[in-house]
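Heads up, this is only part of the complex; the chains shown haven't been moved.
Going by the order they are written in, the chains are A and B; count residues from 1 in each one.
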Amino acid sequence: MEPVAYPAESVEGWYALHQMYTIDRAALREVDAHERDALVRDAIDTLESLETPDGGGWTRVVPLTGSRADVMLVHFRATFDALGEAQRAVHRMVLTDYLDPAYTFLSIAEAGMYHLTAKVVRETRESGGKVGDAAFRERLAALMKKEAETEHVRKRLYPEVPADMPYVCFYPMDKKRDTGQNWYALPVEERSRLMMEHGMSGRRYAGRVSQVVTGSIGFDAWEWGVTLFARDPLEFKKIVTEMRFDEASAKYGEFGEFFVGRVMAPGEWLDEL
Amino acid sequence: MEPVAYPAESVEGWYALHQMYTIDRAALREVDAHERDALVRDAIDTLESLETPDGGGWTRVVPLTGSRADVMLVHFRATFDALGEAQRAVHRMVLTDYLDPAYTFLSIAEAGMYHLTAKVVRETRESGGKVGDAAFRERLAALMKKEAETEHVRKRLYPEVPADMPYVCFYPMDKKRDTGQNWYALPVEERSRLMMEHGMSGRRYAGRVSQVVTGSIGFDAWEWGVTLFARDPLEFKKIVTEMRFDEASAKYGEFGEFFVGRVMAPGEWLDEL
């Protein structure tokens, strides 16, 4: 028996951890000058050493504007264990005694293969094959493997920090499963069509906004995270508005909190504190 | 392929930050008189210097009545970075050690161009053009640019504090995306009609209530913020009630918390503490 809605397969790259903290400024002000110097040096050392880890990935410090959190640390790493190591390094900083966790998000860079999946479903049906059987899965896996090695997919799986886009916006999202607006009950061909339209909205912002999609089903209460980089923070408003009118978002998207800030070097950030 | 619901374009002006704080009165009472004087002088200096910043915008202090927060600071600034600078200035005040963040809202003054967008959509269709293509976008951009320079739109993008309206009411809002009540699935002509009706309700309060709409899609979990100024706080009840019966709100509006208070000079506010 064929599933009502065959899941779109995806390929994955780096693991991601977003850590939001508020700063306990009153306690920090109490620390004497000597101890504070040590604490700052230790934090700069740690955060700089995390920036370009062995094994791939990166860490960035994003002080936030107008959020319930004061700062967001973004970590991308090649493995789940490396991500855990980055987390432990942050916890070991004495500075962390003055940081209260406000939010955290665990996910992995992903590229949804809606189009390929829909294509193999269609071809399988046309050739009288059986969607979901071994042959189907093998053929889809082979195509996905090839696709995953293309330059444009690799960029999504192993995203770099765009040097000229210092502004950052992060938000988690879900697809609805309500009566009459249930993403998970749509056929894959329909989801493929909606995601293509959605992708075209994003492409109009190429060169102005860089978008990293990370999947969090099985890792977090939310299903996806979106990390946007931009040259001009107004672009966050423009692109998110435009996408909210895409059918994929208008009918099926649910959005969480937004965290907006500007990447800073660890030393620069700690100077400001 | 034409989007189901073409987004109404908007033009933007100053960035806005609303910061709500509760006051830790017990801790403040513990501070000795000398230190308290220094703390108060520092806070007055900071808040007064923020009132009319270089580059445009303003900051006001609004002690609140009957809210879970005690005070709201409202900042308007010409750029996102200037807004961040205002935020950092507030955080640098020693007074902030006695203020617990209760809520925060990041947005940007906007004027929705529903009417213009609907008009260009209609004209494009009548002339056999293609909604959303380059020609369409150029024509709309040109009209919006012209509109953005009119006096009445500039007043919305660069809102001043009305001198004779000391009472302030702030609330965030969303448009619903429920099955059967989905703003984002309405055609722009329909949204234009609803916003025109909604605007007329507001206009009946001209001279009594001054309304600043700030957009927060891409910046905050809520989609818009509304900051009302009035001569008489009862007008807040009257205008919000009347608008809640407009179809745009009755069917599509969702509202967050309300924060109501009265603008005070920094020195006056700190005297009361």
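Assume contacts are C-beta pairs under 8 Å (C-beta built on N, C-alpha and C of every residue); 3 or more make two chains touch, one makes a residue touch a chain.
Source: prediction; values computed, not measured.
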With 2 chains placed, the number the full structure-file assembly comprises: 5
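Convention: only the chains that are shown with their structure count from here on.
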Rounded to the nearest 5 degrees, what is the angle of the rotation relating the C-alpha atoms of chain A to those of chain B? 70
Distance from chain B to chain A - Cα centre to Cα centre, in angstrom: 29
Enumerate the contact residues on chain A facing chain B in the complex. 22, 25-26, 29, 63, 65-68, 167, 169, 178-181, 197, 233-234, 236-242, 244-247, 249-251, 253, 255-258, 260, 262, 272
In the complex of these two chains, what residues of chain B are touching chain A? 1, 3-7, 10, 12, 17, 19, 80-81, 83-84, 87-88, 91, 94, 96-98, 101, 103-106, 108, 177-180, 182, 184-185, 215-221
